[in-house]
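A single protein chain has been removed from this complex, and every other one stays in its place.
Moving on, here comes subunit A:
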Amino acid sequence: MSMKQEKLDELSDHMFQPANTDALENEQIAGESTGFWKDAWRRLKKNPGAITGLIIILIIVLMSIIGPGMNEYSYSQQDLSRAKLPAKVPVLENVDFLGLNGVDIRGTDQYEAKGVEEYFWFGTDGFGRDQWTRVWQGTRISLFIAAAAAFIDFVIGVAYGGISAYYGGRVDNILQRIIEVLIGIPNLILIILFILIFEPGIFSIILALSVTGWVGMSRIVRGQVLKLKTQEFVLASRTLGATSGRVIGKHLIPNVLGQIIITTMFTIPNAIFFEAFLSFIGLGIRPPEASLGSIINDGFKSLQIYPHLVLWPSIIISLIMIAFNLLGDGLRDAFDPKLRK
């Protein structure tokens, strides 16, 4: 008891100060606030797989832009006197096990045999076209097709799903019945039929990929908007007199954007695969234009003797697919608030 009294005596007046009465200052949050995007980026940075994917994508995109211009050959320039050369790279040609010394699988130095002085970094194809230029040109076209298809999916899917969910009722009912029929049709079949009608080419491929591609996006957007539109902040915005356009544009879309980006990340590799697949069944890009799929398909014809024609484009298409899948997975984890601990 007396101990307590002693302690109390020690607390003299000078140890106290009047509390800060400035209300605003009291409410001040010390740390910098973390928004949704910042938070997502922070989590994405911690995911080594996603960052690797992102870096690979950036490098491949960069190479698809500058790659075709890195040497003096064009993607369509034929010269049969230098056909089917294996890869040969300066400096690296001295490292035997890399196989970049211009010696083919039977052990003959094709460059010596054919008297070619130049270096072809990925070798040349059956018409003597530089494979390096063709592969990066093909990557450019594959990426362009995928990006365009993903963009169209995005526009149609977001509009369709958004309208369906936002207006609900009869509009939703009709729009969803249409979707049900579309889902019943195997998209592969529809894509093939579309390409058959429009002559094969970049734009008919993009169109064909978009015909059914947007359905997935629209379903995801619809699901998200249905969930969001009954929440209080939307009600508050409406009560304050916001128009439908403003509610959709300022409140609903930004909240669904994470999901939209994730879906797009998976649409792109899908489109690249389908484009390659179409090339395989003879409905792809027409020569002399090239895509990764058509280059691989060409290479298959001489796989046993000239495996390098399949090797390089296969590695690049696989890298693109892996990178987008890794980034997509990473983004899904980063955007999903349920995983937040």
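Just so it is clear, a residue touches a chain if its C-beta (ideal position, glycine included) is under 8 Å from a C-beta of that chain, and two chains touch if they have at least 3 such contacts; residues count from 1.
The criterion applied here is as follows: contacts and distances are computed from a predicted model.
Visitor: Leaving aside the chains on screen, match the unshown one to its UniProt name from "ATP-dependent helicase", "Peptide ABC transporter permease", "NADH-quinone oxidoreductase subunit H" or "Cytochrome c peroxidase".
Guide: "Peptide ABC transporter permease"
Visitor: Out of A:T34, A:Q231, A:S244 or A:S318, which is the one that touches the chain we can't see?
Guide: Considering the complete complex, A:S318 is the one touching the chain left out.
Visitor: Pick out which of A:M15, A:I66, A:V181 or A:L240 touches the chain that's been left out of the picture.
Guide: Per the contact definition at the top, the residue touching the missing chain is A:V181.
Visitor: What residues on subunit A make contact with the chain left out of this view?
Guide: Against the left-out chain, subunit A lists 49, 180-181, 184-189, 192-194, 196-197, 199, 269, 273, 276-277, 280-283, 296, 300, 303-304, 307, 310, 314, 317-318, 321-322, 324-326, 329.
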